[in-house]
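This view holds just a subset of the chains, kept in their places.
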Amino acid sequence: MAMVKLVEERDANDQVRKVYDDIKQVFGLTFVPNLFKAMGHHPAYLEATWARVKTVMGPGALDRKTKEIIALAVSATNGCEYCVNAHGAALKALGLGDAEITEVMAVVDLFNGFNRFIDGMLIESDLKP
Amino acid sequence: MAMVKLVEERDANDQVRKVYDDIKQVFGLTFVPNLFKAMGHHPAYLEATWARVKTVMGPGALDRKTKEIIALAVSATNGCEYCVNAHGAALKALGLGDAEITEVMAVVDLFNGFNRFIDGMLIESDLKP
């Protein structure tokens, strides 16, 4: 059970419903993901958040696949199960197979390990951007 | 000051020196990064770790740039300063400019926020791979 009663489409006010409709169209979904239905309790936050999602995930120097790979790597590092499911689904829809997803996660494994070894050993920086 | 006295090249035993030489050659560096000099205290671990680095970061379905982007995203999520410096340097050497790095980090920002909103709201999964 979610922390809050999700704001279903039929119960949404006009501001919220307009965002819901845009979410469904942009993502090509027949339903609004639960994440956004929870945000429905704070319409201005939902609206500003959705505008930012479109900006950050929209066209730019990086393609959509790379952005979803980043999202999966971040979600795995944070151990967020909903998020890992969502970005895994997105990557499969973009054509990634099991071998490629395992390759992403091998990199996630490697550097989560190194990050903590380095912090625990108080390694001083010798490689700078 | 690091947690342990780093094992410098001149003090390394043969097993360690062989790995050090390979690290310098593969990365095209004139020195061994501190991270690996700390591992010099446990030669078998250094050797097995370096073999794994070459496997994980070597040729595969993902290109090197994508792997370094994952490494940067993971390191930012963990707040590891040495690691962020190292992978930022690697990405700049691969040709990423300030706009592209900022775009990577915008995605990191977005999903670190969403991960914790979703966990804190106990959102149930409706998007599955």
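Letters A and B mark the chains as written, and numbering starts fresh at 1 in each.
Basically, contacts are C-beta pairs under 8 Å (C-beta built on N, C-alpha and C of every residue); 3 or more make two chains touch, one makes a residue touch a chain.
Predicted model only: the values in this text are computed from it and were never measured.
S.K.: Start from the 2 shown copies and tell me what the total comes to for the whole assembly.
M.R.: Per the structure file, the complete homomer consists of 6 copies.
Please note the rule applied: only the chains that are shown with their structure count from here on.
S.K.: Express in whole angstrom the distance between the two chain centres, defined as the mean CA positions of subunit A and subunit B.
M.R.: 22
S.K.: Over in the complex, which subunit B residues touch subunit A? Could you list them?
M.R.: Residues 1-4, 31, 33-35, 38-39, 52-53, 56-57, 60-62, 66-67, 69-71, 73-75, 77-78, 80-83, 85-92, 99-100, 103-104, 106-112, 114-129.
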